[in-house]
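A single structure is presented below for examination.
What you see is part of a larger complex, with each chain still in position.
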Amino acid sequence: MTEKKRTTIVLFSGDYDKAMAAYIIANGAAAYDHEVTIFHTFWGLNALRKEEEIEVEKGFIEKMFAKMMPKGADKMGLSKMHFAGFGPKMIKNVMKKHNALTLPQLIEMAQEQDVKLVACTMTMDLLGLKEEELLDNIEYAGVAAYLADAEDGNVNLFI
Amino acid sequence: MTEKKRTTIVLFSGDYDKAMAAYIIANGAAAYDHEVTIFHTFWGLNALRKEEEIEVEKGFIEKMFAKMMPKGADKMGLSKMHFAGFGPKMIKNVMKKHNALTLPQLIEMAQEQDVKLVACTMTMDLLGLKEEELLDNIEYAGVAAYLADAEDGNVNLFI
């Protein structure tokens, strides 16, 4: 019995293009039969937010964070070439033209391929994000769980 | 027979300083007899662009991307301290003063040391970049080829 190869990605970034890169690598690795974990921390948690408004109890600062941060993968901005919001739109047009998968589609594909999507509980706490606001069928864990996966990983990336 | 150690770098960033870091690590690893691959994706592809204008057929959006993105390693900006373009110039002056290698020189050295420079075909397609516009003697591949190199890698980085 050969052990499965393992890929782990820390998704720290809240940029659409970086999250795309993370999910493309994750889906590729899953297709090559790796066990894959994406550990979403800090701004990377935004990729896991549900699009609809979810009613949860929040303090003032937590409400502000919730307002200021993009609500879900589709709302995230680019790391480069914003041009007053023109950049993301252009990229999405280009992606449509080339039939490239959008970030929400890449996330769905990852879930179908059993990529383990983890939300970092420590930063959820800091940013005031509740489980109800995040996608279904994800896991919740801290840095110890990440390290347990990564220390046997073949490909470990921080994005 | 001992197997060679292996280093792979995904160069996602289009920043001069991050690309420098990538190429310094790559050249160091090659000097220590690692097999080294730099997989250029998204904005990192700009490091591989030729400086001169190359005539290729492009659609409107592809032409805009081509205009907006830096043409070659020497034109890339800094990740920090832009100060209206003052930062990159200052860094380059400082580098000259310290006889540090410039990014184009680091890329040339990498090619001499047989570092495998790969351009990501999927993002070339998205950004409308053609092979004629990129440096000679590089390879073209997708995420599967990257993963094949990385899964046996000793040092795998995403920059």
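Labels A and B are assigned to the chains in the order they are written; within every chain, residues are numbered from 1.
Basically, a contact is a pair of C-beta atoms (placed from the backbone, for glycine too) under 8 Å apart; a residue touches a chain by one contact, two chains touch by 3 or more.
Note that the coordinates shown come from a computational prediction; the quantities given were computed from them, not determined experimentally.
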| item | value |
| --- | --- |
| Full complex stoichiometry in copies [only 2 chains shown in place] | 3 |
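Please note the rule applied: only the chains that are shown with their structure count from here on.
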| item | value |
| --- | --- |
| Cα-superposition angle relating the copies chain B and chain A, to nearest 5° | 120 |
| Approximate Å spacing (C-alpha centroids) for the pair chain A, chain B | 25 |
| Interface residues, chain B side, partner chain A - complex | 10, 12, 14, 41-43, 61, 64-65, 68-69, 122, 125-128, 143-144, 146-147, 150-153, 156-158 |
| Touching residues (chain side chain A, partner chain B) in the complex | 5, 7, 17-18, 21, 24-25, 28-29, 31-32, 34, 79-81, 83, 90-91, 93-95, 97-98, 100, 154-159 |
